[in-house]
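Shown here: the complex without one of its protein chains, the others still in place.
Here is subunit A:
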């Protein structure tokens, strides 16, 4: 187990490092000039040259990368061009907002999607299940910005009971959470349904049923137990994806999280901020993945991490 953990941590660090290095190169290959984005209207060539020199943008790619690595190992990810503050601090300021939204959305997703998926599995191929299926497909097909704008129009304008944007009160969490969760619910409930249908048709369930085990126990203990790993994996993956920034939803609802920060960083070609965002979100994503892996043996005693790995 300890060896497994050490190896997984090593892999995680390598993953984050490679991601960061790839992003470092890609953002510099993309069109655009951070100096021009920074310099305000109608800058002179001298202004641009001065800014490039100040931020080391006048150096070659390899030289920039070397400096980046040197600073990275001292925990310095540079100063954000647009915020004039340490890039890592700017990102860390935003992370709690994204974690709050993601946790809230994934919790709502699990609370609705898992029972819904089970309900659909138990009524597989009936007209009622067909209706639920149509709803989940619709939910999966609607773009998040459209759902967001509809919810805003309904609950912030027509019946103004919830804040339209930002996170000044807890009420501000409701609409973005629901928007993110609707898409995830559709996905997860269909997955739960598929897994449960397969599990409920498995021989061990048939045997248990013949022994007189109740439907409730069959569903929630026997079948759900076997379906838990793929469902947990899917929930974890979705959660990790949300931590990378629910960009559209954050922009629509003025949510001060990492997603809206990424948009701004990209618009201004703020290299240090882009890199800091990638570092933090990639680290969070691999951490979530690691936690999910560690949870597997708890859900399925046949899984032995040390040996399996």
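Rule of thumb we're sticking to: contacts are C-beta pairs under 8 Å (C-beta built on N, C-alpha and C of every residue); 3 or more make two chains touch, one makes a residue touch a chain; residues count from 1.
In this text, contacts and distances are computed from a predicted model.
Pick from "Peptide ABC transporter substrate-binding protein", "2-oxoacid:acceptor oxidoreductase subunit alpha", "phosphoenolpyruvate--glycerone phosphotransferase" or "Protocatechuate 3,4-dioxygenase subunit beta" the UniProt protein name of the chain that isn't shown here.
Its record in UniProt gives the absent chain the protein name "Peptide ABC transporter substrate-binding protein".
Check the options A:39, A:72 or A:241 and report the residue that touches the missing chain.
Of the candidates A:39, A:72 or A:241, A:39 is in touch with the missing chain.
Among A:54, A:126 or A:214, single out the residue that touches the unshown chain.
A:54
Which listed residue (A:78, A:236 or A:256) would be found touching the missing chain in the intact complex?
A:256
In the complete complex, which positions of subunit A touch the hidden chain?
31-48, 50-51, 54, 82-85, 89-90, 93-94, 97, 149, 152-153, 156-157, 159-166, 168-169, 171, 251-254, 256, 260-261, 263-264, 266-269
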